[in-house]
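The other protein chains are all here in position, but one chain of the complex has been omitted.
Let's turn to chain A:
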Amino acid sequence: MLITDPVNDFFNKVKHERVLVMVALDVDALCACKILQALFKCDHVQYTLVPVINKSQLIKEFEEHKEQYKHIVLLNCGGNIDLLHILDPSEDISFYVIDSHRPIDLVNFFCEQQIYMLLKHDEDEIAAIPDYDSIYRDYDSDDEDSENDETEQVSKRHRFDEATLEKRRERKKWEEKRKEIIFDYEEFSFYGPSAAMLVYELAWKMSKDNNDQLWWAITGVADQFQNKKIGRDKYVSSVLELQGHMSRLNHRDEDDDNTKSVNSVKISFEHDLDLALYRHWSLFESLCHSLPTASAFKVWTNMGIKRLHQFLAEMGLPLTQCKQNYSFMETKMRDNLQSLVEESAEKFGLRNIKYQSFSAQCGYNHRLCASDAVYSVGALLEKLYSKDSQAAGENSNFVDSLDSLSRVTAPKMQDGLELAKLQLQAIKSSVSSFIDIGQILSYGPFLYTAVREGMPDYKYFGKPIFLNLFSHFLLNSYVRSLNKTKRERAKNLPLVICAPFNVDDGTTIIIGIPPLADESRKNLFGNAFLHAAERTKSRTSHESFDSSIITLKNEDLSKFLDALITIMS
């Protein structure tokens, strides 16, 4: 059921109850969780927080907790799966789903009770959902008619023949249409508004929002943009909204009499450079490791490095300055950096080097950019552990990353930044080697490549956030590395990547991402994977909340890919 008034229909309902909050492991969900925690704290709502990685864990945690809790909040999970079907909850349990995964499962949406969906009141979103009447229809009366007392009605049958036939025909037609509608609806998977944003709006409606919560909402939205879950237009419209909230919350600071203490969080809106972690790294490294610059300069070639040097020379930045930590660069250069980069970027064919963003500052510490926070938290979520401490480690990742969000200056955040640098280096070196060796193959309807076991850093690739970031990086760089005619074609091809998931079990993780030219970020792989698996009877598991990420047995890989090719061509 759609919730129209989140304050009354959601928050006031759970206010005096014990609540179970299940959080998916992505940055957006964590941010939403932080805001929700703050709200619960204000009203003394007792809650329990449980991280869930995938569907089976969702079921397991639900089984363990179902007797103690009657109200369950799902953050960034469960919206696109039929909850009543997989969890089979008793009738007094209600679910509140705040999920950015689309399409929403129709049963969840039309269910009259138990499941409550928190959505943004967006015309497009509601319009995308098919009419109730076109998918559900009361058949009881018809069915009874046809099956009722056959013997008695034998004689009468002839008379009704015409009518029943007509009815059946109509029904068949309707069923076909229904199938078509559902297929159209479920064909693409994509992302709606960020969960953090939705929860922030709830806080705003209750007049309990503050700068901390705004910062979490910003981070949630930045996560969606950075991991290419939403297109630029959706991002910009969210940013505009956030900017409105920001100026509303901070208008008091503008006159000098009301200056706030230095130690409070200050959020500012800016047109920032789209460079990864440059405030915490050296400019040179950052240019090499961010997607827009790395793919534009083709830094994996010698020519590319030369061009990068040229670019720096054009801007008039000495190498010694660029290669040292950003915070130690000369102040004058730092101040002019943005305009310098922008001027020279055009000459080198760098478009969209600047984007609207936010940064936060607390005390006299360095500014933290929203996208850097996303990198950091994401890296903490997917921190690798050695084999023996793996089980313990994976759980504590959730706790660590939640801690890192707690304050802008949290020490965990710094750890995360360091980890993120390692990840970016791994991405860059892998992208270079993939393109150098020419490992990306065109399979006709899509591009394909596989990460081999034994590659350096191959363990990173089993993690969905990293894999997703890597595949976008790779696709971008690959398309750039082609010549013009090929490039046009490759722009419209999606990419499929396989990587070892669990070496001991012999399983592979597969991710599919939409083509570069597609701005809507709609992903058709969810359904394609499902059909391919059905057709080949491969042992796949569609455990991830993201339908475009699946795992399967290594042996089934080749037949699965063959089926995928036939389905998509």
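Here is the rule we use: a contact is a pair of C-beta atoms (placed from the backbone, for glycine too) under 8 Å apart; a residue touches a chain by one contact, two chains touch by 3 or more; residues count from 1.
Methods note: contacts and distances are computed from a predicted model.
Comparing "DNA replication complex GINS protein PSF1", "Ubiquitin-related modifier 1 homolog", "ribose-phosphate diphosphokinase" or "26S proteasome regulatory particle non-ATPase subunit 12" against the UniProt entry of the hidden chain yields the protein name "DNA replication complex GINS protein PSF1". Per the touch definition above, the residue from A:Asn12, A:Thr48, A:Ser134 or A:Ser264 contacting the chain not shown is A:Thr48. Interface note: of A:Phe398, A:Phe446 or A:Phe473, the residue touching the hidden chain in the full complex is A:Phe398. Across the interface with the omitted chain, chain A contributes residues 18, 37, 40-41, 44-51, 64-65, 67-68, 395-396, 398-399, 402.
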